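Okay, so here's the structure we're looking at.
Removed: one protein chain of the complex. Kept in place: all other protein chains.
Let's look at chain A:
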Amino acid sequence: MSRSPRQIHLAAHFPGVNSTTVWTDPASGSQIDFAAFEYFARTAERGFFDYVFLAEGLRLREHKGRVHELDVLGRPNTLAVLAALSAVTDHVGLVGTLSTTFNEPYELARQLATLDHLSAGRAGWNAVTSSDAFHGANFRRGGFLAHADRYERAKEFAALSKKLWDSWDEGEALPRRIRHSGAQFDVDALFDVPRSPQGRPVIVQAGDSADGRDFGAEHAEVIFSLHQDFDAARVLYDDVKGRLAAWGRDEDSLKILPAATFVIGDTDAEARERSREIARQQVRPEQALTYLEQVWGRDLSGYDPDGPLPDVEPDTGSETARGWANRHKAVQARIASLRELSEAEGLSVRELVIRLTAKHTFVGTPEHIASEIDRYVQERATDGFTVVGHLTPHGLDEFATRVVPLLQERGSYRDSYDEGATLRDLLGLPAPARTLTPDAAAAR
């Protein structure tokens, strides 16, 4: 008797401000115009993706004290783009990265509830923490937040947000009062957005530290990981899903969707050649040196990008002031591992940086890519992938046209959206349990 295959879940990541995007390609469009986001989201819908995923910008990246000039720089406000996308899409989920460090729960909870209402239940929140003074300098709270404190804040933020989202009962004219007193937040709140279609937006989590995984096991419904290698992905899958039982959750209540890049060709050889070309566009000589300068903390502009790694010591003096006590040791260890890798494989500076930042996850014919994605999911290394293309906004076109139909033929990917499906429905997640019992209403 044949069983139906495990279903693949796909998210579409709009390429943000990093070297993924080949902006020098003549086919590369705007990263800012709303038309680019609309095109991308409609393509994701054409490919029956679960959701569109946007990163967040809190400060422009800098290099040597100036804004970084080499990669794409600048992007719109995440929530405002997702809200506008809610008006021009019908099915695809809308997920944004939003910091627990530089927001306040009442405001962010009402913005996410608003997005869930505007999209008829398609909102998701990638809850991230940020510790550093560099980003903090753009916000009221400013300053530096220790690693442990930022996860304390994130947990308290998520717990308080859930209480606010749960504070309206169906059909009620008024919410319950939420009194919350914790180390980070002390509020006495009446939430002003009625219960949203999903009750709560889907919570996504991207951190990979032990603290991050604990947060994920308790609160997350999707984990966006960077473990693309099959064995590493399966180790993470087992570890994170193994933590769920302690919170009374089952395997299907959390989906793991690692980032994945892809290069498609008519033959394997053609795909490999295209992959090499794209990687060389993604890491041009000046970008390779800039990458190393960020590790070394000093000017390396005299070095040859096609030569061996620099033979100078890193400069970590200025960094320690920012609160990195063990910064120097960490940098030394990082450089040692880079040397080891480049010597073992005989890599030049540029080849090393390509290897580190532009190694494409899936390279091959559409058949090869579809079968690999299916294998990861059927063998429980992942529940699917967060796909990132290398062009804006057309980076998803070829995947939607050529790979998706093959996944559908395998029976492991949807060929239509159910009418009125929420993001939680698309992901196959259970309805969220309410944090407040009806008894709490009596205390109102």
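Quick note on the criterion: a contact is a pair of C-beta atoms (placed from the backbone, for glycine too) under 8 Å apart; a residue touches a chain by one contact, two chains touch by 3 or more; residues count from 1.
Definition applied: contacts and distances are computed from a predicted model.
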The chain dropped from view, which UniProt name applies: "FMNH2-utilizing oxygenase", "Hydrogenase iron-sulfur subunit", "ABC transporter permease" or "(Fe-S)-binding protein"? "FMNH2-utilizing oxygenase"
Looking at A:V52, A:A83, A:V240 or A:A279, which residue reaches the missing chain? A:A83
Which residue, A:L174, A:A210, A:V235 or A:V312, contacts the hidden chain when the whole complex is considered? A:L174
Which residue among A:F14, A:F102, A:Y151 or A:Y303 touches the omitted chain? A:F102
Touching the hidden chain, out of A:L10, A:A44, A:A154 or A:A189, is A:A189
Contact set of chain A toward the excluded chain (per top definition): 23-24, 32-34, 38, 57-60, 66-77, 79-81, 83-84, 86-88, 102-104, 106-107, 110-111, 114-115, 117-118, 137-140, 142, 168, 171-175, 185-194, 196, 284, 286-287
